[in-house]
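A single protein chain has been omitted from the complex, and every remaining protein chain is retained in its original position.
On to subunit A.
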Amino acid sequence: MKSVKDLVKAHGSIILLRRSLSLTPRALAEKTITIREAITQAMDEEITRDDRVFLMGEEVAQYDGAYKMSKGLWKKHGDKRIVDTPITEMGFAGIATGAAMAGLRPICEFMTFNFSMQAIDHVINSAAKTYYMSSGKVKVPIVFRGPNGAAAGVAAQHSQDYSTWYSQCPGLKVIAPYSAEDCRGLLKAAVRDDDPVVFLENELIYGQQFPISDEALSADFVLPIGKGKIEREGKHVTLASYSIGIKICLEAAKELEQNGIDCEVINLRTLRPLDEDIIKTSVKKTHHLVTVEFGWPQCSIGAEIIARICESDAFDYLDAPPIRVTGADVPLAYAKTLEQNSMPQVPNVLKSVKKVLNK
């Protein structure tokens, strides 16, 4: 039976709302927020909570954020806490990292992670490795956040997905949230964490509404870094994904349900450290695995997941080789049809699931 929550989300029509009134009054009271609101709130709360936290980046203050992620924060917290920088990523990422070494807790925003390549030396060599090299003497409690991966029609240089690049590096924690609850809980956890965190958002779902519980809206709501979540339980096949990949997994799962195929969708939430256990447990149950992501196939997160499954006892539970759904192995084109077909869509997931299930 479809839950009322799904009905409201899928159709949003007033008629359905009226029908649901008689069934579950609670559905009306359920709040929804967008990813954007979730992130803005999380930053606001953490800046209010701890004097050492501040936000630094291009256009974060007076412009309210290039994608309006810091709307209202400068008016509320002022110049000291919300700092506009010149267009000098290497410089300000270095400054933010130095401030973290000296005991502050910066949130360093990259307008998109494409520009983080100009500053990547500071993320990896100055931030990630320092705690180890100093044998625990110097902590770097910094969060690097911003939109990652493709937007719409911004072409190759503005569309790269950095999930694998950052998740390869020991010393970093790499988070790739999906829902508004993920964003709230994990961004707050990231700011409170003493290690350097890369927080990979996705611009295409900034405006998407998600239901959110009162608990998730509370000021001290944090989610554990390194733990995934089962977005949808199922018994025939495991779909392991993260960030915007979850969107097409859930859509594919809905369609497959009509064919009697029950998908278990795992939202990884964190890429490093990766929650292997949640994937292994699921694979042992479903015996089939498809990984889904928007990044390029070579050395993808899916490749890592499949390697780990094959190296573990979960391999013996597989009834078919695990396969991946990824972005096409090309720089991203501008033209609409080309762009759409360079990124994974629901049909790619359907085809892959049917293949592993031999249907």
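The working rule: a residue touches a chain if its C-beta (ideal position, glycine included) is under 8 Å from a C-beta of that chain, and two chains touch if they have at least 3 such contacts; residues count from 1.
As a convention for this text, contacts and distances are computed from a predicted model.
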{"item": "Per UniProt, the name of the complex member that is left out, chosen from \"Mitochondrial inner membrane protease subunit 2\", \"Pyruvate dehydrogenase E1 component subunit alpha\", \"60S ribosome subunit biogenesis protein NIP7 homolog\" or \"Small ribosomal subunit protein uS10m\"", "value": "\"Pyruvate dehydrogenase E1 component subunit alpha\""}
{"item": "Identified contact with the non-displayed chain, of A:Gly171, A:Pro211 or A:Pro297", "value": "A:Gly171"}
{"item": "Candidates A:Ala99, A:Val198, A:Val265 or A:Ile279 - the one touching the absent chain", "value": "A:Ala99"}
{"item": "Per the touch definition above, residue among A:Gln41, A:Ser70 or A:Thr85 touching the missing chain", "value": "A:Thr85"}
{"item": "Per the touch definition above, residue among A:Arg36, A:His122 or A:Arg324 touching the missing chain", "value": "A:His122"}
{"item": "Touching residues (missing chain, whole complex) on subunit A", "value": "54, 80, 83, 85-86, 88, 90-104, 121-122, 125-126, 130-139, 170-171, 173, 193-195, 224-227, 273, 311"}
